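Here's a structure for you.
Removed from the display is one protein chain of the complex; every other protein chain stays in position.
Then we have chain A:
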Amino acid sequence: MTELDYSKIGLKVGLEIHQQLNTAHKLFCKCPTTLHEEYHTQLERYLRPSFSELGEIDIAALFEWQKGKKYVYRVPPNSCLVECDEEPPHIIDEEALSIAVAVSLALHSTLVDEVYVMRKIVIDGSNTSGFQRTAIISLGGYIEDNGQRIGIQTIALEEDAARKITDSPTETIYNLDRLGIPLIEISTAPDIKTPEQAERVALKIGQLLRLTGRVKRGIGTIRQDLNVSIQGGVKTEIKGVQLLELIPDIIKNEARRQYELLRIKEELQKRNLNKDIVKNSFKIVDLTEEFKDTNSKIIRKELEKNGRIYGLKIAGFKGIFGWQLMPNRRFGTEVADYVRALAGLGGLFHSDELPNYGITKEEVEKVRKILQINENDAFIIIVGPKEKLDIATNTILDRILYAFDGVPKETRAALDDGTTKFMRPQPGSARMYPETDIPPRRIDERILELSKQFVPEQPEIKLKKLIELGLSKDLANTMLNSLRLDLFEELVKKYSPKVSPTFIASTLEITVKYVKSKGGDISVITDNILEELIKYVYEDKISKDAVQEILLELATSKTQLNEIIKKYTPLNETELEKIIIETIEENKKEIENKKDKAFNIIMSKVMNKVRGRADSKKIIELIKKHLG
């Protein structure tokens, strides 16, 4: 597919960046903000849509509550009764508030005078309370990108949700460790015009946040949501982009999806179809008998569980279900996603992909005959328990009819391959009401004073400072964009000048990248490991030259750091001299033969033997001495 002309199709992108703050305490209690796998007790709860949502929620859905989904919460050491929803929240954490104020000021955003915490209803169980606490700290502002101002709409402070451990249709298990960690949420205006610009802006905001020195690092600590629309389409929310590099692809794919959905709408008009025609000729036939002896494994499995098979006729839709919307996703995939999310079925088969999946040509012909499928029609086969099939047929018809309108209002989930899938329809008006347990908080002198220490430095000034530390311009730039900038500064404070800032920076960035390029698992290279190594260098326990080798071994073998370190403990002069003398002895013949290259031969052999356990200058000195 050729790339779309984004200015022509009117691409508009807004970003919502959620970044965890590295505060001492959670947002509404005195628990620390660390994560824990272990837990001491667990709670079982059920959430129920509260009264006011009635009317928007099917009454049938309420009856479901009785056999409803169970949420299990593991209570780790860093959680108290507040996360358990057993104690009212405490007042808003001042440190988090001050950081949000500092970020607001750096983004030229106007602070509100008094902060009001709101409850935003979320009933997927990720909050024990059934709502997320969130508050706007400032409005407006901008960030520059290549001379263009990208508007900031709001900057909010909110509590992070519980961490999902496992999920099944009847039960979801969460860990409460993450619940309540402060998140800053920065929402830009839909001023971003290209996929690449979106990545740049996200990068820039991320860097600004890191320069406060108070943000968390690592997987899941920063999450980007994207709001994408093209002319004629609708604003689609895409949740949970964890990798910045994926942003352009996701936007390209979403723009393509909306573009293709609009083309489908045109195509349907061309075919002289409309909603009434499709609705009136929509046919549901129970095909269970017909598939009794099928060889399709998927269908047989459902039949064994007493499931039924329905065939649905969709007039005039030939070729539409197979229409590609983005890589690996067709219109049929979209409909199938609805069926999965809203009816709880595994998926569907459509006529554009059959025969396949063990369904034979003969079976397809039989279905066509029974459903009276004409040349231009399409059909769908769904399999499962009867109640679910009944919900699914409605879901399918609704989604198909929406093809005549174009792009439905959806919240989609970002996938690792840069595509997205349907998550849920966009909620109507925000279900928000005041968190009356928390008094409003004035942004007073005290908060403004506290926020001063967190105001992020301008990147240019920071860069200058890094260069002043002795870093090359390239390395300084790398460090400025590094997620480990704060670790770098901490290590410099502790171990330089004895260990040079350049060495620390290149260890953190260049060496780690080298290890990754050699296939090492860099997830084992934690902050603690890096600090330990720098400390060993500082204490002369290992040589600088050994650090790269050690990290490589650590990331490629399953050996513990202290085991590896043993092999790299520096040799004293006597030990080194002994090795050199031995090496010269062993290679006497070669030295005789190649007198002019003698030094090089010995040097390389000795280096191989000592592998970083001795300083190279010392080795040179000693070899020269013994070669005479």
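Going forward, a residue touches a chain if its C-beta (ideal position, glycine included) is under 8 Å from a C-beta of that chain, and two chains touch if they have at least 3 such contacts; residues count from 1.
Criterion: contacts and distances are computed from a predicted model.
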The hidden chain: which UniProt name fits, "Glutamyl-tRNA(Gln) amidotransferase subunit D", "Dehydrogenase", "Methanol:corrinoid methyltransferase" or "4Fe-4S ferredoxin-type domain-containing protein"?
"Glutamyl-tRNA(Gln) amidotransferase subunit D"
In the full complex, which of A:5, A:44 or A:362 touches the chain missing from this view?
A:44
So which of A:81, A:522 or A:581 would be touching the chain we can't see?
A:81
Which is it among A:263, A:369 or A:442 that touches the chain not included here?
A:442
Spell out the interface residues on chain A facing the chain that's missing from view.
31-32, 40, 43-52, 54, 59, 62-63, 65-67, 77-78, 81, 84-88, 110, 112-116, 118-121, 123, 128-131, 134-136, 139-140, 154, 156, 429-434, 436, 439-440, 442
